[in-house]
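Only one protein chain is missing; all other protein chains are in place.
Right, chain A next:
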Amino acid sequence: MFIETGHFALVLALALALVQSTLPLWGSVRRDLTLMGTAVPVAIGQFALVAYSFACLAEAHVVSDFSLVNVVENTHSTQPLVYKIASVWGNHEGSMLLWVLILALFGASVAGFGRGIPMVLRSATLAVQGWIASAFLLFILLTSDPFARVARPPIEGRDLNPILQDLGLAIHPPLLYLGYVGFSIVFSFAAAALITGRVDAGWARFVRPWALLAWTFLTLGIAMGSYWAYYTLGWGGFWFWDPVENASLMPWLAGTALLHCTSVMEKREALKVWTIFLAITTFSLSLLGTFLVRSGVLTSVHSFASDPTRGTFILLILALFIGGSFALYAWRAPMLRVGGIFAPVSREGSLVFNNLFLSACCATVLVGTLYPLALEATTGQKISVGAPFFNLTFGPLMVPLLFVMPFGPALAWKRGDLLGAVQRLMVALTVGLVIAVVLVAVTRGGPVLAPLGVGLAAYIIVGALSDVALRVRPRPMPLRTVVERAAGLPRSAWGTAIAHAGMGVTLLGLAATGWGVERIAAVHPGQPVDLGPYSVTITALVPRPGPNYSETLAQAVVMEGGRVVAEITPAKRFFATRQQTVAEAGIVTLGLGQVYVSLGDQHPDGTIDTRMFWKPLVSLIWGGALVMAFGGLLSLSDRRLRIGVAFRRPRPAAAGPRPPVPAE
């Protein structure tokens, strides 16, 4: 019964989005307070309507309302509640609705919490956000209606794709979207700045928290997706350079460059033009990703051609926004005055280096992802660009980037002292070098890159920590003073150090994959398999019923030196509705590494095909991402206070009501 109202709310949201895209903009151009004042309530209202619409769809999924095409095709009445909810975004229509919900959420957040932002900028920003919302709401209403009814409701649904019935995937899309759609608000800020013609350090300060927030979520989203692929797909890989993954990696790379740029712009008012360019680019890459994933162009160029409605629509949105924003940029950017100047060896210089290499990484992924499509479309020649290409090109670009990373915080603004920075990093350089040399010597004949990677990772981690240590304790001083200085260090400095260390931690995990052990064998129950420092024995195979599947469960023990250290239960699940079998890997974390067991076919002689891995330090790959995200949040908490301060200043504490403190 909510269905029609949900659909109607979506139409109303479109109407509000159209209002949001025009009135406030007109107001900000004419400096008309009344017109500008419409931005806030309209943005919040639009969010409320989209949220209501989303809630209606979610309700239909939860109660298994099989009169809805979307529900019939993606759920089953026996599904556990969490997957009924996850099935809302486990399909095209629902995930587009989630996309727009998050778009509206960011608009409403700027409307609600952005009181310190100048009225003109905020109104224009919300107007641009309104354009994006209008385009995508129109897309949903015209081509991807999630509220379509079935003429004759069936008695049962077709179930969610079994591979998506997983807790990791239930939360992966919302996290990822909070990241990559979150950059929409940064895009809107950039377009608004170009329209209003005012780009200064203040702009960077308003934008930075939003960019940090989006970046933090994107980092978590990518890590979550990677971990999900790792434990679900059953062969222990965690990054496949699949175009769908690349679609989320590109905004991350551009967004990382943007974050570093905004700090230069905020502190030194330099790199303005470039920051605006990156802000536009980052969200353009998010849009491109949406196009690649949603249009079907990746599955094959032909499947896109056979049903081009949606693809063409998104392509149109893409052309409109990317083309429009870059045209605006080309027109207005030359009017921006060049900001602060700096020497090549300086904090700014190192951040420019960071941007150059991140851009090169991003361009490599972009070209690698699109090249086969472009080549096939133009010459008909079919080529594949896969992991070996990216490893060969992306890897060498990351090495200089990662090597210079600890130098950034160690150099002063404007003009840095390279020798001084080297001295500050002496400990880190020494530790990294010693570790690499010792590992090369110890693991002779083993993988070559792994020890070097571990050395680089150690250098990055120690470099990040020693930078903080040197700031807190530049010379011998009592512990009390050290603690006070540590507490007094800006949270953004802590955030930088922690995020950089997180990168090192991830690299450590990546490097250690070289020492992994893999066994592929058909084993009898009771037969032990040696796996690096452990041995794994499958003791029994038991059938077991699940809520909407039946499974064969293997009980396995992991032994170390004759002692049981863990028990794991890898399984094979059969989903009758879709006639699909999914392997549930059995994974146990031992120390920082993991033992990973995946089941294959059972044979008449009682053996079962298994694939077993010992992956040392593998958990650090995702652990590092968590550390990076924590660094981002820490930095964000610092910014929030600063915005609050900037806002409070004009209003003395004694006079007037207390200013609202921004939440989050």
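One rule holds for everything that comes next: contacts are C-beta pairs under 8 Å (C-beta built on N, C-alpha and C of every residue); 3 or more make two chains touch, one makes a residue touch a chain; residues count from 1.
Note that in this section contacts and distances are computed from a predicted model.
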item	value
Name per UniProt, for the chain absent here [options: "Cytochrome c-type biogenesis protein", "Simple sugar transport system permease protein", "Metal ABC transporter ATP-binding protein" or "Chemotaxis protein CheW"]	"Cytochrome c-type biogenesis protein"
Hidden partner chain, touching residue among A:Ser53, A:Asn91, A:Thr219 or A:Ser466	A:Asn91
Option touching the unshown chain, where A:Gly112, A:Pro153, A:Gly168 or A:Gly202 are the choices	A:Gly202
Chain not shown: contacting residue from A:Ile171, A:Val293 or A:Leu489	A:Val293
Contacting the left-out chain in the complete assembly, out of A:Val42, A:Ala58 or A:Leu164	A:Leu164
Residues of chain A (touch criterion as defined above) contacting the omitted chain	33, 37, 69, 73, 90-93, 95, 115-120, 161-164, 201-202, 233-235, 237, 240-244, 292-293, 296, 298-299, 303, 307, 309-310, 337-338, 341, 344, 352, 356-357, 359-361, 363-364, 367-368, 371, 375, 379, 381-389, 392-394, 396-397, 520-522, 572, 580-583, 598, 600-601, 609-611, 646-647, 649-650
